[in-house]
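After this line comes subunit A, so read on.
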Amino acid sequence: MSLEIKTNVIQPRRHTYDHIAKRLGADKPATRYQEGTWDLQPTTNFHYRPTWDPSREIYDKSLTAIEMEDWYSFNDPRQLYYGTYTMARHKMMEAEENHFKFIGKSNMFGLMDDEWQQKIKEFLLPMRHYEWGANMNNCDCSDKAYGTAISQVALFAAMDRLGMAQIISRVGLLLDDSTGKSLDQAKADWMENDLWQGARRMIEDSFVVKDWFELLVAQNLSMDGVVFPLFYQYFDEAGQQHGGAPMSMLNEFMQDWGKDEKRWLDHLLKVTAAESPENAALLSKWASVWTDRAIEAFTPIAKHVLGEGAADVMTSIRAEITKRAQKSGIEI
Partner candidate 1 sequence: MSRVVSITLQNNDDARPIIEAIEKDNPEATVNIYPGMVKIDCEGRLIIKQETVEELLGREWDVQELHLSIISMGGNVDEEDDYFELSWNL
Partner candidate 2 sequence: MAEKRKKKLGIKQRYSMLTRGLGWDTTYQDMDKVFPYDNYEGIIIHDWEGWEDPFRLTMDAYWKFQSEKEKKLYAVIDSFAQNNGHLGITDARYVNALKLFLTGVSPLEYQAARGFTHVGRHFRGVGPRVACQMQAIDELRHVQTQIHSMSHYNKYFDGLHSAPHMHDRVWYLSVPKSFFDDARTAGPFEFLTSISFAFEYVLTNLLFVPFMSGAAFNGDMATVTFGFSAQSDEARHMTLGLEVIKFMLEQDERNIPIVQRWMDKWFWRGTRMLALVAMMMDYMLPKRVMSWREAWDIYFTEAGGALFADLARYGIKPPKYADIATKEAEHISHQAWHIFYNYTHAAAFHTWVPEKDELDWLSEKYPNTFDKYYRPRLEYLDKEEKAGRRFYNDTLPMLCQVCQIPMGFTDMDDPTTISFEVSEYKDDKYHTCSLGCKDIFDYEPAKYVQAWLPVHQIYQGNCGGAEIPDVLKWYNFNLGADNMEYNGSPDQKLWDEWQAHRKKA
């Protein structure tokens, strides 16, 4: 058996892959994140141009105006590769699943005021479409991004958005006794109700944004920067006086996810802005334009749920985004 061989004759000849050692500055053991991320994406000698867009290469730095000397300057502070990603999400989902089970078993949704149940149908369920839009946008960023480090965080985020769209849909099924009627109504609201048209127009406009880094800022900093505090913090608080505790439990996944998103996103923005004044200026421009839009787009639904208080809430949400951006070196 292998164990019988003295360890001194089986000394490793190298500790990691060459391209990893080069980035580490020495041949030393590397993490799974590093080996599973760095330099995975092909960079040169592509054989053919895309027939669907011959103006570009398969992987092409020019798909954004942002310029980086090294597209691996950014590393996910959460160190997520596929294995750690699925395990982390499964853990979050397991907790969420227990909430669903508990609420379903004791029919806890019935404890909420009827009026609040109706409100949830109006403000939360259409958000499944927003999440689906966010899925598309992150998928687009992952598709066009240069380098594995950014491409993979965007792909994880895309799958997360599908997951959250499904959690929201399940809330609907809890509210409508699994008939799906509430989901149909939510879609009708998303498509036609005035409360939602600003948000829908904004997300549809984002679908055709060409520059993937602009899209990343628009979706993840500006739109999400409004959505996560507004829907899962302020609306959640507003629900407390209507017996909204069960909904609070289900909001947990989104609350945790929002925090998790900030961790990689703020770091990415910081690294990118620090690279050059040109990058910082671009990020500032995009963040300003899209944050204005996002505030405006979600104001009607904020008023619908919070009434008078909406204006103050939107002001403080805006201030929070501005503060976060500033910390990353971006002026809104």
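Definition applied: a contact is a pair of C-beta atoms (placed from the backbone, for glycine too) under 8 Å apart; a residue touches a chain by one contact, two chains touch by 3 or more; residues count from 1.
The candidates came about this way: all candidates are chains of the complex that A comes from, given by their letters.
From a predicted model like this one, the values you see are computed outputs, not experimental measurements.
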| item | value |
| --- | --- |
| Of the listed candidates 1 or 2, the one touching subunit A in this complex | 2 |
| Touch list for subunit A against partner candidate 2, complex | 1-6, 9-10, 12-19, 32, 35-36, 39-53, 58-59, 81-83, 86-87, 89-90, 93-94, 96-97, 104, 128-129, 131-132, 135-136, 139-140, 142-143, 148, 151-152, 155-156, 158-160, 162-163, 165-166, 169-170, 173, 177-180, 183, 187, 190-191, 200-201, 204-205, 207-208 |
